[in-house]
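A single protein chain has been omitted; all remaining protein chains appear in their positions.
Moving on to chain A:
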């Protein structure tokens, strides 16, 4: 298969690629945000006068002077519209100054008076005093309670995940400038069309007069999937001072202000016959929300389609606390949900004495357990088999603690992966020039994934042209409207529009291209509506080897193998990077990522990358991602499924299962650290 190197690679490594606040603009002022220092309460006063007296300070913005904004369906964007404080770290004021240094110094001096109220911030406290009636049912089939009670073999265990933060390398940042009623923002986001529409609504503008420019984005992982208060504040501040402004959140501010994964408390009950055939799956999830914005993580989503079982129930409850607002992070739902489900499957394998690969194969459903739809394609079993072969699984002694090398215990684990195929309607323009060059235009976002490159491949194939004759323009809301980079939908959704536009263009190229060129614009809404009913999901399998130091509880991961079946892989070189990246994030989730809530003061205690640990190079040793050739005619013209998130799904469970195999200790609370593991060794 042909593989195209990242088309903007040279621009990125030479620094020519510009990120939001790097654009040169004359006369720009600087904005620094101010965060609430109480966990719940009301703002009584804002000491703007003292700060305004400082040389170089241009404005102080807060609930005392902010212009009225139009409401959108996201309270996080209602910047300075209320005196209420919903959580520690909430955006409550901002200082605009000539220089960044002055703005920072002034922001540090701004005195805000609060009337603080008692707060509740810990999910484990709150979940103790709520009951089953707080759950809303996601799915209920058969009679799970009776079936579970009568099952020959059962697992009933509770798994937890902590709050986790996305931490993209580029912070949430905006450069905003007004020209009369025309607003232009250079902004770091996962979808310029979405940000444009939100800004138009919030500032009551014609969308055609709002321009969101985001050609390069330094990561998002979901945290830039919804418009963030940065972009609203920057636009507000630029209007207030009548000048362009730059605003970038600090790393510390990103922790409370830009979303995170809710902590989860997940009870999983599996009932099975003695031969491991599942009869019952019950998955109940407790998660938190802020008091101003509901967000359902959706952790029971994978349970609905993974395994056959006649009796099943999935339910979740949201506990509203005085905490920052959770949002999308790295495979929301699937990622924590599969940690719990695939840990429980491993426990069932141990209980029944059935090999964990075989147990999964044995419970493979013919059609989707959710609604009986046929699979468009499902190759979980093939992934498990291929992975087992490559990993040398057949030689594994199933007994825990069977491999000891000096003071080290070694074990291996497996877990399944899945991610749904979601497609969004999009529009794309394809243009031919007389010199044989093509330009593709769509407001897609490349957040470091390789989207621009994958779209170049898709266009070149559809046009039957060499990729170097194709230029793809993305990351600008003036381009044809596009869906977000999120939910692993980008390549499929934008790609369908690009493919269709190229097809339509090619049909017009049977005559020479006139001097003014030929251009067609195509939308995919009708195509998506006409889609046949299939259950469309990507699948995969993770195989992991861990070594555990008996004396210290340190866990290292010498080998990780991921095998995926995700339709046709559009561009192998960037796809491999995405899958490896997802697996490394899974390693981080398993062993180190944890945001600690401050019970006494609210908010998070760790707020930088020295305190919030992600894997470093030394943690990543043998790492391999491969995929099966999977032909699926029920997807899209490329035959592709999304690959942005499946790499992380199930990875943490595979690590935890390997830790159990190595040590005999089942850790059900992530991350698995020496402090959690050592006392049981």
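As a convention for this text, a residue touches a chain if its C-beta (ideal position, glycine included) is under 8 Å from a C-beta of that chain, and two chains touch if they have at least 3 such contacts; residues count from 1.
To be clear about the criterion, contacts and distances are computed from a predicted model.
The chain that is not shown, which UniProt protein name from "Peroxidase-related enzyme", "Glycine reductase", "Xanthine dehydrogenase family protein subunit M" or "Xylose transport system permease protein XylH" does it carry?
Of the names offered in "Peroxidase-related enzyme", "Glycine reductase", "Xanthine dehydrogenase family protein subunit M" or "Xylose transport system permease protein XylH", the absent chain's UniProt record gives "Xanthine dehydrogenase family protein subunit M".
List the chain A residues touching the unshown chain?
Counting over the whole complex, chain A touches the hidden chain at residues 37, 101, 104-105, 108, 252, 407, 551-554, 556, 591-592, 596, 598-601, 605-607, 610-611, 613, 615-619, 671, 673-675, 678-679.
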